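Below is a structure I'd like to ask you about.
A single protein chain has been omitted; all remaining protein chains appear in their positions.
Showing chain A:
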């Protein structure tokens, strides 16, 4: 008894307690819902059995039914395009802005702070605002594009099946760029200045400095930003609800919105949970890659 006590106060036991508290917390509030979700995907669920845990087990029936739906592969493909292009756009624009503000001109920190306003706004508000910008008949974007001669006919961003997904991607890039920029700015600020000074003495050009110092030194930050980006884009729901509603004809529908539609519009909770389970699997694979790619790095 005494040994256990002293171990908890000062010893291995103390470490175990420190690890144990967050572990229990995680299992309780993240683990259980995840397990419950996976369980639901193997069950027959209807509105009247919502309050139960043990429902009829149906094996892979929900998965087979889901794969058999004609919209399954188009929606999965949309999800890939949405995630890839959103993260790419947010990262490139965010990185550009971070480098720009890192030059430290007068008022740069103030303006950089202002950029965060877009990140602070709720998704539904951003969606409603962009709805007006993207509107087909009277939208500002169409007006802008036609007055500089890029387009001759109005583009119906939200209602044309060729553009609807891009309408949401553009909005999402706008929404997430500021967050990327702030994280990347922190990374840039952490690169020791003497590296650049040494490179200058050796006669390196600005491009060489960027490519051989900035980019490699930003590796771990980049990894973090991109994996966070993956999480945020896979969670992005408000913009779809506010701008296209996944339409027209599912042309802008993605996995996360579809899961909601199935669960809360058609009350097919089992299929909704099935999509969520597939998404969990994808994110777990992605996080393994992320952990593997960053674990050899020494930070500091």
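Here are some notes:
Methods note: a residue touches a chain if its C-beta (ideal position, glycine included) is under 8 Å from a C-beta of that chain, and two chains touch if they have at least 3 such contacts; residues count from 1.
Going forward, contacts and distances are computed from a predicted model.
Looking at the choices "Multiple sugar transport system substrate-binding protein", "Xanthine dehydrogenase family protein subunit M", "AhpC/TSA family protein" or "Energy-coupling factor transporter transmembrane protein EcfT", the name in the UniProt record of the chain not drawn here is "Multiple sugar transport system substrate-binding protein". From the options A:22, A:51 or A:104, the residue with contact to the chain not on display is A:51. Residue in contact with the omitted chain (choice from A:60, A:125, A:151 or A:249): A:249. Contact with the chain that does not appear here is found for just one residue of A:105, A:143 or A:267, A:267. From the options A:135, A:169, A:182 or A:259, the residue with contact to the chain not on display is A:135. Within chain A, the residues in touch with the undisplayed chain are 47-52, 135-138, 156, 158-161, 164, 244-251, 264-268.
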